[in-house]
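Removed from the display is one protein chain of the complex; every other protein chain stays in position.
Up next is chain A:
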Amino acid sequence: MPKLPDHLELKRTRVSCKLDAPNDTESILYSGAYASMDVDNSSLESFFKDFKVVVNRITEDEIEFDMIGIDAALANAFRRILISEVPTMAIEKVFIEKNTSVVQDEVLAHRLGLVPLRVDPRLFSYKSEKDEPNEKNTIVFGLHARCEQKEPRRSVKSEELSWLPKGSMFLLEIENKASSSTTAPKTYTNFKSSQDELPELSDNPIHPKYPDITLARIGPGQEIELEAHAVKGVGKEHAKWSPVATAWYRMLPEVVLLQDIINEEAEKLVQKCPANVFDIEDTPTGKKATAPRPRSCTLCRECIRGEGWDKYVALRRKKDHFIFTVESTGALSPEVLFTEAVKILEDKCERIITELS
C-alpha cells in the first residue's frame, strides 16, 4: 500500500506546538481524505490490530494508563461518560427530626449529599418520583449526634452516619389510628427485606468512604437527629453522583531535536527547561543534548522561546496516544469505572440500533 509523504504523515499524526499556537490539531477522519494519493484513511481494521493499553499505575482509587491507537472522539466520549453518566449512590433526601445546631437544615442536607458512599451502585435500581422507596432503590442512614451541656463544642463527622439496612425508623403520621394497631407501623420506606441479607452487602456494610468529613459543628446542648435517604443517579443531574473526582487525558508529548545541539547551546537548553526533559551526553566531539524524558514535558514552550531555537527543537503531540487518568471517589474501583463507561457507550449504540429497526 502506498504511504503518505512524510510532511503529510506528520500533519496527520502529530499536533505541532509552535511558538504562537498549536497547529494541525484536528484529526482527519474522512475515509477518502487521501484518495487522490491512493492512500486509504478508513482505519477501522487497523484499530482492531493496533489498539493497545499499557497500565502505568493502579492504586485503590486512582489509575493511570496509556491508550494507544484510538481517536480523540472516543477517548473524549469515555471521559465524558465517566464524569457525567456512570451512576453512583448519593444522599438525595434528608428527613430532619431535630437540628438545633447553627448549621441550617438546607445547608446540612446539601453537605450530606456530597458525602461519597462506599457502595456498589450496580446492586441498586433507579428510583423515579412515583416509586415507593424500597430495599432495591434506597439506602437509609441515621444520624443522631448530641453535645452534652458540660462538654466542649465538637464536630459531627461522616463516620457517625450509620446504615439502617431495615429501612427508615421514622414513623409516618397516620390519620387513621385504628388501622395501625393491626399492621406494622408505617415508616418513610417500605422495605420487604433487610438489605444486610444480600450476600454482597452482608460482609461489606455500607458506609461513607471517608470517616473524617465534617458535617457540622455542635455546641453544648445542641443536637442533630436526622435520616438520610440515598438513591442512584448520574453526574449530569448533580455532581454528587459523579463517580470520579476527575477523569482526564493528555496526548503524549514528543520532543524532537532537529539538529545536534552541542556544548554551550546544550547546557542552555537544559537550563531553559523547567520540567527537566533534556540531558547532556558526553560524546568524543563534545557535549550533546538529548531528550530522554518527553513524558514530563508540559509543553510550556520555554525551550523554543528566543531567536532561532525553534530550528533546534520541535515540540509535538501524538494524536492517537492518550495518557488517561481516572480518580475514583470510592464507590467503585477506577478500573471498574472505566469498563462501566465503555459499556454505557455500547448501550447508547444499541439504543440507536433498536430505534432504527
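The criterion applied here is as follows: a residue touches a chain if its C-beta (ideal position, glycine included) is under 8 Å from a C-beta of that chain, and two chains touch if they have at least 3 such contacts; residues count from 1.
Simple rule for what comes next: contacts and distances are computed from a predicted model.
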Chain not present in the shown complex, as UniProt names it (candidates "Actin-related protein Arp4p", "V-type proton ATPase subunit F", "UTP4 small subunit processome component" or "DNA-directed RNA polymerases I and III subunit RPAC2"): "DNA-directed RNA polymerases I and III subunit RPAC2"
Selected from A:Lys52, A:Lys98, A:His238 or A:Arg305 as touching the chain missing from the view: A:Lys52
Contact with the hidden chain (one of A:Asp6, A:Glu173 or A:Glu355): A:Glu355
Chain A residues that touch the omitted chain in the full complex: 29-32, 41-44, 47-48, 51-55, 58, 63, 65, 67, 70-71, 73-74, 76-78, 80-81, 85, 335, 338-339, 342-343, 345-346, 348-350, 352-353, 355-357
